[in-house]
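Accompanying notes for the structure given below.
Only a single protein chain was left out; the remaining protein chains are all shown in position.
Chain IDs A and B follow the sequence of writing; residue 1 opens each chain.
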Amino acid sequence: MAFYADKDYTTDQTVFEAVNQVMSGNLTLFWYDAKTEKVKGKPTDLRRGLTYKDLDLGSYGYSSIPENLRTSQSMVARGSEKWGNLPDMGYVVNRKSEIWADNVTYLYEEDKSRRWTPAVDVPWSDLDAHPIAAPIEAACSQLYTFLQECALVSMDFAARWVPLVNQDFIEQKSWMCAQMFNWARLNEAFRKRALCGGAGLGRASVSGEQGLKEWLWADSYPKGSLSINLSLGGIVLAICRHVAAFAPSKVDRVLMGYAMQDSARQTAYGSGQLRYYLTHRPAEMSAMQEYVDDSEHVMLALLGSPELIEPLIIISGGGLQKDQVQAGRAAVAKFLRLAISEYFERLEAAGLAASRTRSRIAPVVERISAAA
Amino acid sequence: MAISFPSTDYFEALKGKMTAQQEKFRRLGFIDTTFGVKVGNNGKARNFVLEFEVFDLKNVREVDAIDLKKVDFMIEGDARVWREMIENIHRNGEADSSHDLNTLAHFGEQLKIVYDDPDGHDKLYRFMESIQKFFDLSSQVEVSFS
Partner (left out) sequence: MAYLSTTNYLEDKDFIDKWLYTMRTGEMDLSWMKAATEKVKPHEANSRRGLTYRDLDLGSYGFTGVPEKVRGNRSYAPRGAEIPAGVPDAQPWVSRKSEVWAFNTESYYEEAVSRQWNVTTDIPWERLDSVELPETIGKALSQLMTFLTEVEMIATDTPAMWLPRLNPDFIEVKAFIAAQAMDEARHTEAFRKRALTTGWGLMKASPVNEMALKHLRDADSFSEMSVALHLVAEGNVLTMFRFSEYLSPTDVDKRIFRLVMQDEARHVGYGMQHFKYVLENFPEKREVLHAHLDEAENISFAGSAATELTESFIILAGGGLKKENIEEGIKITTKFNLKQMEEHFERLDKCGMPERKQRSKLYQMYEMGRAAAEAAGIKL
């Protein structure tokens, strides 16, 4: 796949001549009157700094990106003057509706603003001072093993699409880079947590990973984004909130506090993208609905995987004694209802009406929750 | 002098502390959300709307009723639960793990999160650390309960 320049420039006389001309003081200044818009952007709110929104100006603004990008396939910065022989980078996401969300520029700014550092922002040594009972620690190590699988796949998802997205969607691509970094950081935090309690890692999840791969490998960006950002992001968010509420240690509570912020941004983008897509491409509604019907079983693969559900019961109940397990499964039943109902709320708010009544997984999860 | 809860004075006092501790809130990042706080008492309720912007509480006002279309979400709870939370914050300097907002509201059994739009709901979690630290400022304010 290597790309080679059109010629050997080191033996090309025209290069030498061009360089000699300029370096002997004969400037061409052909760029001096570039046919571009003259703007001087300013921060509108000094506390916030200079945001991308402040620069949503004329031909440079993201508001004026058209639905179909037909004339930009190179790396040229949106709004600058194109000339000469520009390469085709082979982008395949060239329609705004397939990638954009109205909240994307805000989310990018929010992400940068709300960053954290797992190495120092979590009081790791607290686990040495207040060790957790062995079965709960084992459950934590398993739970955080599972969460690493989710984080890795989410990171791969953003990375997989970034190089395929047209360069004119610069704010969007930047957000996706922020997502990659975000998941790298969560993956790091989950790994550190799993190992620092002393129980080592647990077991990878067959159902979890099979499901994750199906979502990760979705054949279009809008579908994959629905699955990874909205659905998986929503599950991770629900897990973070749940573990924070039943936190067996200060470390878990602090870590999950940050992790819930990070994962909530993913669901916000996932909902925003789905809404934008369905609003601008109403004809795709039924195809999207069908994709959800076909791939929704992955929700079950994840939520029902023993590598998630069993440690959650132990953590929620506080141990392996009968009464603890009893309390644990009651809490997990509530967790399942919460996770699934928020999932339908997001789908419906984004435009997939009647998702809950249509869904075949809703009654399954209800039956299972009711069993507790 | 103790400030009574619930009241706009109480939230104004937290707002003052928040401004005084800009650095801490800056580190936590932008917080752009408007949410409601509903404190129930024997079938009656007092309602407040808190409007956060950038790193500050821009505005707080008491209203007759909270219009869910105009806020991202509303935190609703009995005066007893709010009181317990604030007293816990006072004792510990910050909410302990059974008295933080996330825990109290998790299953909607003590505090309840009510919302019209799930995007608005997600903002609670996107800005959770800032919102929690805001309420944790109660430890620096003398509060009385009517």
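Basically, contacts are C-beta pairs under 8 Å (C-beta built on N, C-alpha and C of every residue); 3 or more make two chains touch, one makes a residue touch a chain.
From a predicted model like this one, the values you see are computed outputs, not experimental measurements.
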item	value
Which displayed chains the unshown chain touches	A
Sole contact to the chain not displayed, among A:V93, A:A178, A:A244 or A:I315	A:A178
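Quick note on the criterion: only the chains that are shown with their structure count from here on.
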item	value
Inter-centroid spacing, chain B versus chain A (mean Cα positions, whole Å)	28
Residue numbers on chain A that touch chain B, as the complex places them	45, 47-48, 103, 106, 109-110, 113-115, 237, 241-242, 244-245, 247, 250, 253, 257-258, 260-261, 263-265, 267-268, 271-272, 331, 334, 338, 342, 345-346, 349
Partner chain A, residues of chain B touching it in the complex	28-30, 32, 54-56, 97, 100, 102-103, 106-107, 117-119, 121-123, 125-129, 132
